[in-house]
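Up next, subunit A:
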Amino acid sequence: MSLIASNLCLKADTEYHLNDVCFEMSKGEIYTIIGRTLAGKTTLLKTIAGLIAPDSGTLNLDGSDFGRIPVWKREVAMVYQQFINYPHLSVYENVAFPLKQRGILKTEIHNRVMKSLLQVGLEGFEERKIQALSGGQQQRVALARSLVKEANIVLLDEPLVNLDYKLREQLREEFRNIFTAKASEDAILIYSSTDPVEAMQLGGQILVMDEGRILQQGNAKAVYENPSSAKVSQITNDPAMNLFEGTVAEGKIILSPQIQFDLPRHCQELPPEKYNFGLRAAAITLDEGGFPFTIELSEISGSETFLHLKHEHVKVVGLLDSVQNFNMGETVMARFDTTHLYAFATDGTLKSSPYSGMK
Partner candidate 1 sequence: MKRTYISLLAVSVALMGGTAQADKWSDQFPHIKNTGDIAGECSYEAMSQKDYSGQKLTINTHAVPVMGEPTALHAEQFSALTGAEVNVIHTPAGDLYSKAMVPFQAGQAPYDIVFGFSNFIRDWKQYLEPVPAKYVNMAQMKDVTQSHIDVNTWDGEMIQFPIDGDRHYLKYRKDVIDNPEYQAKYKAETGNELRIPQTWKEYGEMAAFFNDWDWDNDGELEYGSAEVMKKDDLMFAAFFSRSVAYSKNPRVKGGFFFDLETMEPLINGPGFVEALGDWVEATKYVPPGGINFGLGDEINSFGGGQTLFSFSWDDAFVAAMQDDSPIKNKVGVAPLPGSNRVWNRDSDAWDDTYNQAPYIVWGWTAAVAKKSENHEMAFDYLCFFANDANHQADIAIGRFGVNPFKKSDFVADLYVERQGWDPEIAKQYADTLMEMEEGSTNRVFPLRVPGVFQFNSAIATGTAKALAGQLSPQEALDEVAAEWTKIVDRIGADTIREAYAKGVALEDAE
Partner candidate 2 sequence: MGLLYTCLKYLVVSLWSIFVIAPFLWAISTSFKDFQSVTNGATYIPWVDFEPTLEGWRALWKSPAKGGVDIVEPFFNSIFVTCAGSLISILLGTLAAYALSRFTFKAGFIRNSDITFFFISQRIMPPVVLAIPFFIMLGKFALLDTLLGLIVVYIVLLMPIAVWIMVDFFNKVPREIDETALIDGCNPYQAFYKVVLPNSIPGIIVAGMFCLIFGWTDFFFSFILTFTEVQLLPVAIVALNSSITPWWSLSAAALVSVAPLIAVAFVVERYLSKGNLSGALK
């Protein structure tokens, strides 16, 4: 039971929306497509749904050519980032719509609709008009509608991105349970997101997308620990992983005349050369024993503080676990926790990772 995509390509003018996309997804799993905006996530979801026909390549579900089936006959469901419902119908009618379309018996429709509404926490809202609902509630309706179909493939295109922060956190929690339950019913659940935290929380499989390509594919832990390239490391971390150029020479890593440190253990075997080194923000802390940096900007977010630091050409972002105030232009000492250092070749491929050592 699997959905297999091979060599999907879609080009508009000179730009690739999908560039040789291949994957294999199996039922009972949650897949998260992570990528920046315009990376091709929505295009890929719509291609799976059948709303967009690829220029070349095939989609195959359980051995049959899925690409040949028109949208309305594919067993898929989709939730958009905009709150898309049928504005002329009530909540109940919205959720019942796909079932009516299939000509299912009224009583069964009723049961299934009520079940879905209960699942998303909208019982009692059946007769409401869509316009009378809040954004979060509207998105619950959309989710209920996608669940009620009991489709084989459920596509969720950044469903939480347009909600405000608090609601997003709350719904993310709720939805994860629903999704897990749904996936366990032998469906393929594909979720797209720009937010690495969200992706990691959902667990399951991750596909990293950029400029229409799939850069890396694997379970959440593997992608987190071993981003296959510098680009992946940027996409899958928030804030993006710090990247800085340095040279390996004489057992040391030299970033600038002043910033030099010893090669950590997992990097011992790196041949002397230029590299792009990566370090997550959390691995940069303030410490008197570190190197001098100028503070360019400090941002407080929740209980954390982001520090944008600069030393000559080296620019990094550090993450402090507490709320602190700094003056801009102030000089602080920052320490790099090199045990969490990644090394990428200048073409971006991963050379060494703290979790699995040399590649």
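Regarding candidate selection, all candidates are chains of the complex that A comes from, given by their letters.
Everything below uses one rule, namely that a residue touches a chain if its C-beta (ideal position, glycine included) is under 8 Å from a C-beta of that chain, and two chains touch if they have at least 3 such contacts; residues count from 1.
No experiment lies behind these values; they were computed from the predicted model shown.
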Which of 1 or 2 touches subunit A - same complex, any copy: 2
For the subunit A and candidate 2 complex, residues of the former touching the latter: 46, 49-51, 70-74, 76-78, 80, 82, 84-88, 97-98, 101-102, 145, 149
